[in-house]
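Input: a single structure, listed below in structure tokens.
For this depiction, one protein chain was excluded, whereas all remaining protein chains were kept in their positions.
Chain nomenclature is as follows: A, B and C, assigned in order of appearance, with residue numbering initiated at 1 for each chain independently.
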Amino acid sequence: MTHARNLTFAHLWVAFIAFTIALVLGVWQMWARSPLPAPFLTASTYFSSVTAHGTATAYVLTTFMVMGFGYYVAETALARPLPAPRWAWIAFALGVAGTLMAVVTILTGRAAVLFTFYPPLIASVFYYLGLVLVVAASWIWCVLMLIAMGQWKRANPGRPVPLAMFATVANAVMWLWTTVGVAAELLFQVIPAALGLKAEMDVGLSRTLFSWTLYAIVYFWLIPSYIAFYTMVPQAAGGRLYSDTMGRLTFVLFLLYSLPVGLHHLLMDPQQSNAFKFLQVALTALVSVPTLLTVFTIGASLEIAGRLRGGRGLFGWIAALPWERPMVLATGLAFLMLGLGGFGGLINMSYGMNAMVHNTSWVTAHFHLIFGGTVVIMYFAIAYAIWPTLTGRAAPSLALQRLQLWLWFIGMLVMTLPWHTLGLLGQWRRVATFNYADPIIAAWGPWVIVSLIGGVILLASGLLFVYNLLEFNVAREPNAEAPGALYATAVHPPARVPATLNGFRLWNALVLVLMVLAYGYPLAQFFIIKSPEALVHRVDERR
Amino acid sequence: MSDEPDPRDRPWRLWASVAILSVFAFSVLFGFVLLPVIQGRGAGLDAWTSICRALGIAPGSPAAPQPTSDAKAQPTTRVAWSAGLMEALARPSAAGATLASGCAACHGRDGRSVDTKLYPDLAGQSAAAIYKQLYDFKQGSRANPVMSAMAQPLTEEQMVALSAHFASFPVRAIAPVDLAAPGEAIERLVARGDPARGIPACNACHGDQSGGPVEAPRLTHQGTQYLAAQLRAFKSAERHNDIYSRMRSVAAALSDGEIDGLAAFYSITLAY
Amino acid sequence: MAIAEEGIVRSELRWAAISIGVVSVIMLAIIYAGLVHHINPPSNIETIDPKTLHLTGEFTEPNLGTRVAADGQITSRIVATQFTFVPRCIVLPANRPVTLRFATPDVIHGILVTGTNVNTMIVPGYVSQVHTVFTRTGDLLMPCHEYCGLGHSEMSATVRVVPPGDFKPDSQGGVSCDAR
Partner (left out) sequence: MATGPSDQDLERVMREVPRGAFALAALTTGLLLAGWLLVYFLIFLPRGMVS
């Protein structure tokens, strides 16, 4: 570990600071929309808070976590120093500058457009430029990962790239593909409007371009957690990875199927046709295959560990697993939340059935369970696993780490379970104050308070997490393991992997074919039928 | 990449392409052909029409007849917004200044009303708001003995120049007025509206950084009596040039006390 | 190593086949809903200029709300604007096919009707359209469920579903909430 130690440390701290701020805002928002009167509540403060909550979690926490963990993997899995560390620090600086620019713009109330932008509502140009800087930083990271893998492959001709690095580069390739959508929307539509160069916008086109990014971005967040599932959990449980080849295939399937499916975010939009919605729903159905493969492969890997520790019978191995180890506990909780969140996702994606839940709390429950639950709890587990390497000290208290993970799981369930019923009852999204005088809405009040309690538990867990990380600094015993020891070995360490599973040339070609077929006409239609444009509505100017 | 094409790779390439193309064939068969045709038959649509509708080449659902409407337009205002108009309104011009002399008698040379009880301040007002009211006076969507006559001879360009001109002035400083503070209920209406009556916060449209409708005027720095008179005109629908009765539906839900309270609030508020 | 690598890959592929099987059941159910119940998402590629929506015939203020056409087709036209629906209350008959048509003169809105599958985004530049049959009577809530500005939380309307017998259009075929 040469350059990556400080890089990963810096990136992860920026991620977890943004995370803590977002957590506090999230709980305040739950309080604001509950029947209990909340302080500082106006429409402007609420929607600025929702923008900050979304930006901090979806853009800052995730991008910095992916970059930081990527540097760690690049150096420990490839066992060679990072190429061009100077560029890594330049990217870090760009990312932090962009984050500050966006946060300051939101705090001055000039960016109440939510993190998914709602053109023709247009915020101050500095909010968008901030996000462009964060994305630019992540692009530099992608190039560094590709160079690192290229150098390693030249130094080890014919040998398979370590799975952790292969997955990290798959994530980088997917991210380069998917940011094309939001970058096009920002550079050609939103920023020109924010600069006052254009007074109207094609809203159908901007929503379609954003949908190009909006689905694969969740896999950009998810893949570090899946890297932990495949490479750290089997080792932590004392077993072996069941199949390395299938692990590679899963990450390739994510790259392939997370991109041409964005229209399932626009199923209820008038400007996209039934036919292309159906096509992308069929492709979305295939996205659940790699996840189900992962459930089986990691299940088998844990079964090896459980049986090695004396687990008997069909399910005896589950009880025999070392649940006292945070990485193993986090994985169990993560899969439970993935199951619940995945169930919500199956309903969301089902073509006409989406009408039942679109823009209701059901969808909010879905992505809080999968992103807020599965992904973030594995971010905790990854942090706990690599902090000894970064600080050179052994973990002070596993009990506190386990408590924190349990609190996060319980808080997430208490918060999101009521949202499922509320969503089916019709509770719609992004509401600052509900009209609890209306009989239909009044019935929701108690449930909103229950989910507020869940939010408070999550806040307690988040603060405990930061405390656990800080406690490493006062711990005394030096860290025992070497960094490379974290990665699992497969039952059959792959001596030879087919070229297709060692590089991305074939998969890039297939992604191109998929994107042209799935997004070709849906994007071209805005240039074929001259769709009328909407006047820009600025949220940053004096009336 | 340095890997030479290994024979073992061929099955992976083969299987990957076959899997993807078969999904496409399935989706195209059902999504583009079978579903629309069978649904169309139920709604009496021929196969070609329903497939075009499913593909998004023709409007309408493949499963239902497309309703038509022969209603004639009876708009409450004839203003036609466009990007060009918005850009023109953002550029003050010399022509506006010369024309503005005709308005000085009531609105003041620099847009500061000579009598805030009767005539609104135009200094620093939104150019789109001034333009729309001028346009409505000229077209008759809004009637006022003085303003209808003043607006009649104006051309489109003159109205744009005048609006841009007055909008370019800084807002007038608030004259010290001994008005009682409007109270917490009024401030709640301004900041949070009243969900029970479906009244959005006034500042959702009229506040700074609100992103509300383009023609929503700034309310601060206006005379209390003038604001109250306009709200009452909307409440009685005597004034009805608001697009899709936005202001009429809000004013109808306000009590007289609230109308006076809101007028007082905005007339003594520096910036909101 | 005696453990056959092919055994592992075969078990994974068997599991992959089961996963695809499960997902295919879901796709078949979707196709069943499409073929038998004619269920589609609310797509409608019908462009209309938001900037001059108030000057159009169909979405002119007097033409909004529920109207029964000469051929008996029941259509309700609603404009979603910052921060109200026009009209704020519409009447529709139960157990008869109805069409709801939405348009916006300014920003993105969206609607859902509680307890039903009626749900659509309302995007400036397009007319949103939902064909449905209401089975339950009563006052259903129709909020704007997409962020449209600071007044989004207060933007809501009512859909009053009445038994077919109580649905009596006036001379021009219109039916409004307060008239009943």
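We take it that contacts are C-beta pairs under 8 Å (C-beta built on N, C-alpha and C of every residue); 3 or more make two chains touch, one makes a residue touch a chain.
Here the structure is a predicted model, which means the values were calculated and not measured.
Enquirer: Thinking of the complex as a whole, which visible chains are touched by the chain that is not shown?
Expert: Listed by label, the shown chains it touches are A, B, C.
Enquirer: Determine which one of A:43, A:78, A:137 or A:292 touches the chain that has been left out.
Expert: Going through A:43, A:78, A:137 or A:292 one by one, A:292 is the residue touching the chain not shown.
Enquirer: Kindly state which of the options A:106, A:353 or A:452 is in contact with the chain not pictured.
Expert: Checking each option in A:106, A:353 or A:452, the one touching the absent chain turns out to be A:353.
Enquirer: In terms of residues, what is the contact footprint of the unshown chain on subunit A?
Expert: Touch set of subunit A with respect to the missing chain: 235-236, 238-240, 242, 292, 295-296, 299-300, 302-304, 306-308, 314-318, 339, 342-343, 346-347, 350, 352-353, 355-356, 424, 481, 485-486, 489, 491.
Enquirer: Contacts of subunit C with the missing chain: which residues?
Expert: 1-3, 8, 11, 15, 18-19, 22, 25-26, 29, 33, 37-40, 42, 115-119, 130-135
Enquirer: Touching the absent chain: which residues on subunit B qualify?
Expert: 39, 61-64
Basically, only the chains that are shown with their structure count from here on.
Enquirer: Just the number, please: Cα centre separation of subunit B and subunit C in whole Å.
Expert: Computed value for the inter-centroid distance: 23 Å.
Enquirer: Which integer distance in Å separates the CA centroid of subunit A from that of subunit C?
Expert: Roughly 30 Å, centre to centre.
Enquirer: At what distance in angstrom does the C-alpha mean of subunit B lie from that of subunit A?
Expert: Taking the average C-alpha coordinate of subunit A and of subunit B, the gap between them is 36 Å.
Enquirer: Hey, what residues on subunit A touch two or more of the other chains?
Expert: In subunit A, 43-44, 112-113, 121, 200, 272-274, 277-278, 282, 286, 432-435, 438, 525, 533, 535, 537, 539 touch at least two other chains.
Enquirer: Could you pull out the residues of subunit C that touch at least 2 other chains?
Expert: 34, 40, 42-46, 51, 106-107, 127, 129, 149-151, 153-154, 156
Enquirer: Help me check something: in the complex, which residues belonging to subunit A touch subunit C?
Expert: 43-44, 46-47, 112-114, 118-121, 200, 202-204, 207, 242-243, 245-246, 266-274, 277-278, 281-282, 285-286, 288-289, 292-293, 296-297, 300, 346, 350-356, 358-360, 425-426, 428-435, 438, 440-441, 491-492, 525, 529, 531-535, 537, 539
Enquirer: In the complex formed with subunit C, which residues of subunit B make contact?
Expert: Per the stated touch rule, the residues are 30, 34-35, 38-39, 42-43, 56-65, 67-78, 80-82, 193-195, 198-201, 203-205, 207, 210-214, 243-246, 249-250.
Enquirer: Please give the residue numbers of subunit C that touch subunit A in the complex, ascending.
Expert: 1, 3, 5, 8-9, 11-12, 15-16, 19-20, 22-24, 26-27, 29-30, 33-34, 39-51, 106-108, 110, 112-115, 117-129, 141, 143-154, 156
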